[in-house]
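Only a single protein chain was left out; the remaining protein chains are all shown in position.
Per-chain numbering from 1; labels A, B and C assigned in written order.
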Amino acid sequence: MSLSRQEMARIVARDIPDGSYVNLGIGQPTMVADYLRAGSGVILHTENGMLGMGPPATSDRIDPDLTNAGKQPVTELPGASYFHHADSFAMMRGGHLDICIMGAFQVSAAGDLANWSTGAPDAIPAVGGAMDLAIGAKQVFVMMTLFAKDGKPKLVPSCTYPLTGKACVSRVYTDVATFVLDDGGARVTETFGISFDELAARLDVPLIRR
Amino acid sequence: MSLSRQEMARIVARDIPDGSYVNLGIGQPTMVADYLRAGSGVILHTENGMLGMGPPATSDRIDPDLTNAGKQPVTELPGASYFHHADSFAMMRGGHLDICIMGAFQVSAAGDLANWSTGAPDAIPAVGGAMDLAIGAKQVFVMMTLFAKDGKPKLVPSCTYPLTGKACVSRVYTDVATFVLDDGGARVTETFGISFDELAARLDVPLIRR
Amino acid sequence: MTATEMSALDAVAAVQDGDTVLVGGFGMAGMPVELIDALIEHGAGDLTIVSNNAGNGDTGLAALLAAGRVRKVICSFPRQSDSWVFDGLYRAGKIELEVVPQGNLAERLRAAGAGIGGFYTPTGVGTPLAEGKETRVIDGREYVLESPIPGDVALIRAYVADRMGNLVYRKTARNFGPVMATAAAVTVAQVSRIVEIGELDPEVIVTPAIYVNRLVLPGSAVRRTEVTS
Partner (left out) sequence: MTATEMSALDAVAAVQDGDTVLVGGFGMAGMPVELIDALIEHGAGDLTIVSNNAGNGDTGLAALLAAGRVRKVICSFPRQSDSWVFDGLYRAGKIELEVVPQGNLAERLRAAGAGIGGFYTPTGVGTPLAEGKETRVIDGREYVLESPIPGDVALIRAYVADRMGNLVYRKTARNFGPVMATAAAVTVAQVSRIVEIGELDPEVIVTPAIYVNRLVLPGSAVRRTEVTS
């Protein structure tokens, strides 16, 4: 069986070492927080100026001055700190975050990331912090379904969508398999409801058996 | 009569507009603070990370964590703020200080400043914040005796000592005259114990009568 | 000079036709809503707006855009579910857009405030947003040259000011405020409270008074406007 979004989030959370400094991208990556083990010591960064972000805020704990990068109300954990946008992105771009987790339209076997634009001619470009996250963290984990709705693979020999960052993705977590990208190869570390050979047949990317 | 160091400091203080943000260089310029009118609202910056610096600290008010750029103990005025070195020099280099006051070995008629090195072959180079101050403030005032001990003028057609900054000095306060430098000319605004013609005869710089 | 307390309308009178205006905020956190409303009332046009987003719904920045006052937007993320005002103007060719990665936006604003003429950033290398820009390999890594973004006026929101103009912020509403304050010739800060000089701890001040020219307390601004109208 392929994984649900929740199961993918759980698997990503499992692979985050205790005590890591992590940035969770907008959307699906946000769910990873739900599966971090209590006491893991993982500290969340949000690029709008905070380390030590806590769970989403509800009802009377909602504070309009305390949001995550998706502009959703969040909370503050003990040991948190606030800083301005230039300091926050300096932290990211200076390579201080251990892991950043993002969604993607496409990832290439070389680790190129495309997740901000489908290149549609009438699209209004909007990038936010994606390009900074892509090149800033020590490791970039991508979470995505492996195949688009039309069945086309999203792990590709070379991205056809406009890039977010070059050679920046280290792992790809999908609903049917997990890949570690290194030295241009995609190593399959786990499969879910699909065999390695089936996977190899459906992807144009050379795969390495773990 | 030529001016004493105290009188020079008094004249410089007189020319600082109320409410200015000012950096006083190490040494003689420090004395300017003694002549700022109470209620002038002049706010002193020290490049080691403070706005709102107060008078020198004495006896039991000495705090080793609170010094000026000359590493002398100082005090803190109400409304002061502290910041780190990069922020402090960003403030200076970004053109936010109104006036910086420095000593000099030589100033050229074009406003070039030489105040960090005499170029002696065996000298150990040391610049501190002088080059940042020279180019950072909106206006740079120089305080110096007009003639060196050997009688040579220090306001010169072109500096022979290594430069601190190019075309950065706007006014030169000396013991015998005050000069405003603009468009390559040195305009004499005041003389002390010397006539304009005597001054013109002793300097190689074309002077403008105010 | 010590910052001056003013009504919102008086404060934004610093903005002239053709100016570049830096507008703080990330979503509603740190957004100087009353200053933007005053800017609409003020009437200056042909503006370049530098902000993280390009307006939401029909109020604030979106209303400024809808009023036809904005020639160009420099931002990281114009396209949102409720950015219909911007979307319409953009598709109609009535507004220019420069999309800047958020970290480059923050760093370019800092550079403007810090006297940096340009800097080499790793962000955007190999992407469409670096096309036509100078690149350079430094120690084996590729970088793009980016330039400062100075503003004529910054409109920001802080939490507490003292009468000198020192500012502290609140939680993630801090965001772009401190860098924008350094990057503009005139900075107007909308604050929730103004205290006497000496009441803010010098160790905790985030924006020193040197960067702040005008203070606006929204409540009092409304009262003053009513009195004078």
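Everything that follows uses one rule, which is that a contact is a pair of C-beta atoms (placed from the backbone, for glycine too) under 8 Å apart; a residue touches a chain by one contact, two chains touch by 3 or more.
Everything quoted here is computed from the prediction, not taken from an experiment.
Asks: Give the labels of the shown chains that the missing chain contacts, considering the complete complex.
Replies: Hidden chain contacts in the full assembly come out as A, B, C.
Asks: Of B:S117, B:T145, B:S170 or B:T191, which sits in contact with the chain we cannot see?
Replies: B:S117
Asks: Return the single residue from B:I16, B:I135, B:V156 or B:L203 that touches the missing chain.
Replies: B:I135
Asks: Decide which residue listed in B:L66, B:I194 or B:L207 touches the omitted chain of the complex.
Replies: Within the whole complex, the residue contacting the unshown chain is B:L66.
Asks: When the complex is taken as a whole, what residues of chain B touch the one chain not shown?
Replies: 46-50, 63-67, 71, 76, 82-86, 88-90, 92-93, 112, 117, 122-132, 135-136, 162-166
Asks: Applying the definition given at the start, please give the residues of chain C touching the unseen chain.
Replies: Residues of chain C in touch with the missing chain: 107, 111, 114-122, 136, 138-139, 141, 143, 147, 168-171, 201-204.
Asks: List the residues of chain A that touch the chain left out of this view.
Replies: Given the touch definition above, chain A has residues 19-21, 41, 43, 45, 50-52, 76, 78-83, 89-91, 93-97, 135-136 touching the missing chain.
Operating definition for what follows: only the chains that are shown with their structure count from here on.
Asks: Say we pretend chain C isn't there, which chains still hang together?
Replies: Connectivity without chain C: A | B.
Asks: Calculate how many whole Å lie between the centre of chain A and the centre of chain C, each centre taken as the average of the chain's C-alpha atoms.
Replies: From the centre of chain A to the centre of chain C is 29 Å.
Asks: From the C-alpha centre of chain A to that of chain B, how far is it in Å?
Replies: 54
Asks: Could you say which residues in chain B touch two or more other chains, in rising order?
Replies: Residues: none.
Asks: Any chance you could list the residues of chain C touching two or more other chains?
Replies: Within chain C, residues 110 contact more than one other chain.
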